[in-house]
Structure formats: structure tokens, C-alpha cells
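For this depiction, one protein chain was excluded, whereas all remaining protein chains were kept in their positions.
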Amino acid sequence: MGIDQFLKFFVPKDKKFFPLLEKASANLLTTAKVLRVMVNTADEAKRRELIKEIEHLEHIGDEITHEIFRELSLNFITPFDREDIHMLTSALDDIVDFIHGSAKRIELYKVTNFIPAIPKLAELIEKSAEELYTAINELRNMKNVGRIKEACVRINSIENHSDDIFDNAIARLFEEEKNAVEIIKIKEILSALETATDKCEDAANVIESIIVKHT
Amino acid sequence: MGIDQFLKFFVPKDKKFFPLLEKASANLLTTAKVLRVMVNTADEAKRRELIKEIEHLEHIGDEITHEIFRELSLNFITPFDREDIHMLTSALDDIVDFIHGSAKRIELYKVTNFIPAIPKLAELIEKSAEELYTAINELRNMKNVGRIKEACVRINSIENHSDDIFDNAIARLFEEEKNAVEIIKIKEILSALETATDKCEDAANVIESIIVKHT
Partner (left out) sequence: MGIDQFLKFFVPKDKKFFPLLEKASANLLTTAKVLRVMVNTADEAKRRELIKEIEHLEHIGDEITHEIFRELSLNFITPFDREDIHMLTSALDDIVDFIHGSAKRIELYKVTNFIPAIPKLAELIEKSAEELYTAINELRNMKNVGRIKEACVRINSIENHSDDIFDNAIARLFEEEKNAVEIIKIKEILSALETATDKCEDAANVIESIIVKHT
């Protein structure tokens, strides 16, 4: 055992990475909530306002991400493998980016045809964000590993469910929507939303690999 | 060092990762063969049955992948760099996922217009899967490094060939197909098939880097 590893035993609790990861997951959860409200509102002015709010939250997320990356570069000692912290942070950042990307497209493409798959996917993103928030907050003390594992399993099953919703919505569009331009637009939105759930699964996979190593 | 880890120094040959990687590559090869038969059949009922078979093989592949990842988390000593095993496993998993993705879309989008590029790409995926199967089985003893290198070179050239087939098929669709919805559908299928050959190349690149380090 090197002296550095030895010293680590005396660092009682990480004071940097846990608060930052918790902050990132809280910001993600807020973003997901605003998305869900946004795609369910019929009021266009309200929708535009909520899209602006998502854009603002995406900037905050970027700042948290950069803060974690800077800490990673400066700190030799981290509570988990550096790669795991890096991958988890990137995945959380990606989720917010894809939420923001779908919101931006809804505005830019002037989407008005909110087919049921759009609010449904937004709801699933919010659920995954809640599970990630719980799992990341439990990482700090590792007292409730069962709860963390449960959250990861749920996120995986939400992702499978999102895949099916996406595939079926596209198949339905091909059958029912005769306007190809409209198909392209909606497909772009659904695709950004579905990728957000993929990124939630990426985050859950990193968390799973962290707990396997630490239990 | 724990006693378990110590004992592993006396395990003369890896008994875990090689059989699992061989299993993953055998499962991939079977999946690729079913795909090739599926896109060449004119019998719709038969096609649906084969798509179900691909879905089943994809689940088996997922299980093998998770088994390898779990072993990676638990084992301190691995026959190659952990990252290489992780990346090779992920690439094999991705290939099966993209085969499954293209099969699922063929069913969901009710594709009936099997333009020549579809069976052609399926044939190239099968060839790459055969080369990967050979290369991975040779990894165990490293007696025939020349054969492994050959397989990797062939997979790279198959991927280049697939790129051309994809690009030309899309260009032809733009010229000949007047129905934009049909273009979008076929483009989605071709794109999933072409990405499967990209992932074969990713797998070959990992294998190449493994043999460079071990010879």
C-alpha cells in the first residue's frame, strides 16, 4: 500500500465530489420536471417560458460539470475511481443536454402536434431522473446499497420501456402521418427524448459498477 | 492483497474470460446468420418468426455481457487489460443490438421493399461476425497471431465496403424513390445495418490492440 492510499483511510469523508454530484443530479431532476410540465402545457407563451427555463438549467448543469472536471484534475484522491466519476458526470450532463435539445427543437420547429409519445417519454425521463437523484444521494454513505441497486434496475427497465414507446410511435407516424416533413420533425424530437433515457441508463450503469467495487 | 487475489496468481490459464468471450462471439455469429436468412426470405410468417429468434438471441447476448462485466468487477487479474475486455465485450454487445434494431424496424415499419443493399449488408455483417469468431477463438492461445491479424484486416475492409454500399444505396434512393416516407424508412434500416459493421470494426480494433501488446 502506497502512502497516498494509506492517507486515504484518514480522509473521513469526501467533501467535494459528493456535494457536486448531488448538485448535478438535483439540477437534472429540476430540468426533467420542467420538461414534463412544458410538453403538457397547451399555453404557447407558458411553453416558451419553460423552454427558456430549461435553457437556463442547462447552463447551470454545464457549470457544475466543469467544476467536477476541474476538481478531478486537481485532486489525486477521489472517493471512487476517477474514470467512474468522470463517466457519471458526463452521463448526467448528457441527459440535461438531450432534454434541452428536445425542448429547443420543439420551439424551433414550431411543433404543435404533441403526439402522446412526447409527454409519455418526458414522464419516463422524470422518473429516471428521480431514481438517479435517490441513487446518487445514497452513494455518499453506502448504507442502503439495496436501494441504489433497485434504482438502477428501474432505470434500466424505464429505458427498455422508452425504446418500445419510441419504436411504436415512429411506426404509427409512418402509418398515419402522410406529411413527410411532419414525420421528420416529430422523429427528431422523439429521438432526442429517447436518447435522454439512454443516457440515464449510462449513468445507472456507472453507479452499478461503483457499488460492485465498493461492497 | 487478499488470499483470493493471491491464489489467482496460481491459476495458470484464464478459465473465465475466454469462454465468455467465445460464447459472446458464437452468439453474435448465430444472430448474424439468422439476420441474413431473415432478410432473404419472401415468406412473411417465416420472417416474423426469425425476427423473434433475433430478439431472443439479443437477450442471451445481454446476459453474457452482464456476466463478463460482473466478472470484470470481481476479478483483479484478467488475461488482458480490463479496459480491452470491457471495450471488446461492449462492441460485441453493440453489434447484436444493431442487428436486433434493424430486424425490429423491418417488422415495425412493415418494410416490404427489400432493396438489394439490405441483404448485401446482412451478408457483410455475417462475414465480419465469422472473422470475429475466428479471431476471438485464436486469442486464447495466441498461437496463430497471423490469422488474428488477417481477420482484423478483413473486418476493416468489409466495413469500408459497407460504407460504400450504404452511401450508394442512399444516393440511389434519393434519385429513384419519390416517396419521402419510404426513403426515411429504408434509410433507418440501412443505417442500423451499417452501424453494425462499424461496431464490428470497433471490436477488431480492440483485438488488434490486444495482440500488439501481447506479442
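In this document, chain identifiers A and B correspond to the written order of the chains, with residue numbering beginning at 1 in each.
The rule is short, and it goes like this: a contact is a pair of C-beta atoms (placed from the backbone, for glycine too) under 8 Å apart; a residue touches a chain by one contact, two chains touch by 3 or more.
Being a predicted model, the structure only gives us computed values, none of them experimental.
**Student:** Of A:73, A:141 or A:215, which residue touches the hidden chain?
**Tutor:** A:73
**Student:** In the full complex, which residues of subunit A touch the absent chain?
**Tutor:** 69-70, 73-74, 104-105, 108-110, 180-181, 184-185
**Student:** Give me the subunit B residues in contact with the hidden chain, please.
**Tutor:** Output for subunit B: 167-168, 170-171, 174, 178, 180, 183-184, 187, 209, 212-213.
Criterion: only the chains that are shown with their structure count from here on.
**Student:** Could you tell me the distance, in whole angstrom, between the mean C-alpha positions of subunit A and subunit B?
**Tutor:** 28
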